[in-house]
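Okay, so here's the structure we're looking at.
Just one protein chain is left out here, and the rest sit where they should.
Labels run A and B following the written order; every chain starts at residue 1.
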Amino acid sequence: MSGLLLLEQSLNGLQFGLMLFLLAAGLTLVFGIMDMINLAHGSLYMVGAFLAAWFVQLTGSFVAGVLLAIPAAAVFGMVLETTLLRSLYARDHLSQVLATFALILIINEGVRMVWGSDLPLSAPAALSGPVELLPGLYYPAYRLLIIGVGLALALLLYLLVTQTRMGALVRAGASNREMAMAMGVDIRRLFTAVFGIGAALCAVAGAMLGPLLAVQVGMGEGILILAFVVIVIGGIGSIRGALVGSLLVGFVDTAGRTVLPHLFREFLPPQFASAAGPAVASIAVYLLMAVVLFVRPQGLFPARG
Amino acid sequence: MTPAASAASAASATATASTGPSPAARVALLALAFAAIAFPFAMQALDASFYVSVASRMMIYAIAATSLNLVLGYGGLVSFGHAAFFGIGAYTVGILITEGVVSGWIGIPLAMGIAALFATVIGAVSLRTRGVYFIMITLAFAQMLFYLVNSVKAYGGDEGLNLKLRSSLGFGLNLKDDATFYFVVLACLAGTLLAVHRIMGSRFGRIVLAMRDDDVRAEAIGVPTFRYKLVLFVIAAALGGLSGALMVNQQNYVNPNVLHWTQSGTLMVMVILGGVGTLWGGVLGAFVLLLLEEVISAYTVHWQFWVGWILLAIVLYAPRGLVGLVSRALGRGAGRK
Partner (left out) sequence: MRPAVLRTLTAAAVTATALSAGAALAADKVKVGFVSTLSGPSAALGVDIRDAFMLAVKLNGGKLGGLPAEVIIGDDQFKPDVGKQLFEKNIKRDRVDFMTGVVFSNIMLAAVPEAFDSKTFYISPNAAPSPLAGKECNPYFFAVSWPNDAYHEAAGQNATNKGFKKVYLIAPNYQAGKDSLAGFKRYFKGQVAGEVYTKLGQLDYSAELAEVRAAKPDAVYTFLPGGMGINFIKQFVGAGLSKDMSLLQPGFGADQDIIRPVGDAMLGTFDTAHWALDLPNAANKKFVAEFEKEYKRLPSVYASQGYDAAQLIDSAVREVKGKIEDKDAVRRALKAAKFQSVRGDFKFNTNQYPIQNYYLRVVGKDAQGRLVNKTLGEPIFRNHGDAYVQDCGMK
């Protein structure tokens, strides 16, 4: 494999990992602070994508569409939290699993009833071509935008969590909820805000990935499970862990689609080589999680001390 | 006490495993058995024999849900990878039939055995964790198996495996005949329920319940909790494998999606819907969920929307599931006498 190919594939891994991070960040906070398994997190991603596609259709501008979708999705998330999810915090994990699984069904069909089973979403025309990063290395402009947005949001989150008062409250809540409550933190407002931020991050990921994948009903289920894997590897409640975990998973997945098939093609017919690579990569991701769970169950960067 | 524990004690109060069912319950059971046996003949008389295969499918899922209830409800182990055992059972029989080994007397026990084998390995690793980590690690193993099966192109890969034949049981029994198949499944379901009833009524079962309520204390008084949990896990997996073996016969087809985590989720929904930790919870949950799907989808293509709301209502207002609701209603009726 040539150096340029390796570089291009690395950028692909980075791009995928950063989008996964946007989902994982919200999920890890919800799980870490509220101790709630939210299977409907993938649905927030889907709703965000649909809202973006719809607003882009209405306004005719990609940027306007995405920017409108973010607060809309955040509002949706916060409404969901205050009306429904709040009653689940006190319940056991099993009830949370069932309730949020039911939510997936409701939101999937609800979206289908409102918008149909899919909406088209295209990258802005200005970004539909490649950029020459190095002589011979062309990379799609749109994917560079995704990487840029992902990095910017990661930085923003880092600043939010470490430099602001709210961030301090979030960290306190993640490491010891009872203590935080005892210290007088308005935990309910905090939860709602955290949920809203999580929904907003999901919306950005959904809107950004929409033009590459498809904005369709059910798009959340596939990425949800990867997000859970990421937060387990990274450590529940830790944003830093979510970032490291996402990049790890992103690179392993991309390696499985690129490096491994090359290896397999040496001694397997093309159909098997093509299937074996992604399969091994997916298995590797889960194997990684199983190993982490076994050896260091709190994850790589545990939030709780 | 957790909702699951209080559900179990409520259910055991109405139909105790150790002291035997009440006269009213006995009559109900007999009536049920009669209706179940008469059903295919009634359908044939009404020229609606399509519903016999629908009923068979519901019973297969009832077996799967009951097997999950054993480990989830009675054992308190939230296994998110149970669909893997369902899938292993299905693929074992599927691969055997594809390779020419058609006898059900080989296929079905082998399906259960291989599922048990996988469960031994998966359980040995997973049961060392607890809480949400147990959930995630069982999920991880199930997904690994899903991707593994997906990549084996020789047996269909993600296109799935088509079977030209169903298992043969000898004795002139033709499983291609819907009614014959129905009775075989009915027998398996009855066997499963009997097995679960016996297990939970035995000393082993009482210890399992004690562990579920407080396994630290159980450990402290000398119970080898890990071993007990593993045995329970393996038994549940074997029963899951049985339901898979039956399913691949019913559909003449299997594809890797039966191992996917959403399938595990559906099974969990059936268990929680029916009643966690109750004997009939799996059966009730499976039947009601599949019936809801059939009935509502006749009116609207958005049936999942309505089923979702019903499920949500159950979680919020009837946490002990349908069995809890029924026993509450029966209890009130008995009280008025």
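Keep in mind that, in the parts below, a residue touches a chain if its C-beta (ideal position, glycine included) is under 8 Å from a C-beta of that chain, and two chains touch if they have at least 3 such contacts.
The shown structure was predicted, so the numbers you read here are calculated from the model rather than taken from an experiment.
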### Query
Can you list the shown chains that the absent chain is in touch with?
A, B
### Query
Considering the whole complex, which of A:Leu212, A:Leu287 or A:Leu300 touches the chain not shown?
A:Leu212
#### Entry: From B:Ala35, B:Val121 or B:Ala313, residue that would touch the chain that is not displayed
B:Ala35
### Query
Which of B:Ser53, B:Ser103 or B:Thr180 touches the chain that is not shown?
B:Ser53
## Note on the structure
Of A:Asn38, A:Thr192, A:Thr258 or A:Gln298, the residue that touches the missing chain is A:Thr258
### Task
Out of A:His41, A:Arg91, A:Arg143 or A:Arg171, point to the residue that touches the absent chain in the complete complex.
A:Arg143
### Query
What is the set of chain A residues that contact the non-displayed chain in the whole complex?
1-2, 4-5, 8-9, 12, 15-16, 112, 117-118, 120, 122-123, 127-130, 138-143, 211-214, 216-218, 254, 257-258, 261, 270-271, 274-275, 278
### Message
For chain B, which positions touch the chain that isn't shown here?
### Response
28, 31-32, 35-36, 39, 42-43, 46-51, 53-55, 153, 157-160, 162, 164, 251-253, 255, 257, 280, 283-284, 287-288, 291, 295, 301
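Just so we're on the same page, only the chains that are shown with their structure count from here on.
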### Task
Would you mind pulling out the distance in Å between where the CA atoms of chain A average out and where those of chain B do?
33
### Message
Per the contact definition, I'd like the list of chain B residues that touch chain A in the complex.
### Response
2-4, 72, 78, 80, 125, 128-129, 131-133, 135-137, 139-141, 143-144, 147-148, 150-151, 153, 157, 261-262, 265, 268-269, 272-273, 276, 302, 304-305, 307-309, 311-312, 314-316, 319
### Summary
The answer for chain A against chain B in the complex is residues 37, 39, 84, 87, 91-95, 97-99, 101-106, 108-110, 112-113, 221, 225, 228-229, 232, 236, 271-272, 275-276, 278-280, 282-283, 286-287, 289-290, 293-294, 297
